[in-house]
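My structure is below; once you've seen it, I'll send some questions.
The complex appears here minus one protein chain, its other protein chains still in place.
Coming up: chain A.
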Amino acid sequence: MAFSATLETTSNGIAKISLFGELDASTAPDFKTKVEEAAAGNPKRLVLMMQELEYMASAGLRVLIFAKQKMGSSVDIYMVGTQELPLDTIKKTGFDQSVYLLDEYDAAKIENV
């Protein structure tokens, strides 16, 4: 299954990237491009909509490190609706200590900046 990523920026400074399909080293550059686009708008928070992402390799995790280092530590990263198996990878590599994991998009939590 192919990969795609779409970026949406809200008026209150939330950059939301929706990920679809399979994220490996061949598709991670597309994700990185979206993160760079998002960073250019100096967002307050980065939200990754993960419901439709079926697979994620370490190349995807490296883009998260890149995002954090590019946007700065004050920009919190939220991952929404991450599927079970990609979630295993996130936990096994300790990324769950640096991102907020939510089951569903929670405007009250995310947009209350």
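Assume a residue touches a chain if its C-beta (ideal position, glycine included) is under 8 Å from a C-beta of that chain, and two chains touch if they have at least 3 such contacts; residues count from 1.
Quick note on the criterion: contacts and distances are computed from a predicted model.
Its record in UniProt calls the unshown chain "ATP-binding protein", which is the match among "ABC transporter permease", "Cytochrome c assembly protein", "ATP-binding protein" or "CRISPR-associated endoribonuclease Cas2".
Among A:Lys16, A:Lys34 or A:Lys68, only A:Lys68 touches the chain left out of the display.
The chain not shown here is touched by just one of A:Asn12, A:Asn42 or A:Thr93, and that residue is A:Thr93.
For chain A, the residues in touch with the chain missing from this view are 22, 24-26, 55, 57-59, 61-62, 64-66, 68-69, 73, 77, 84-85, 88-89, 92-95, 97-99.
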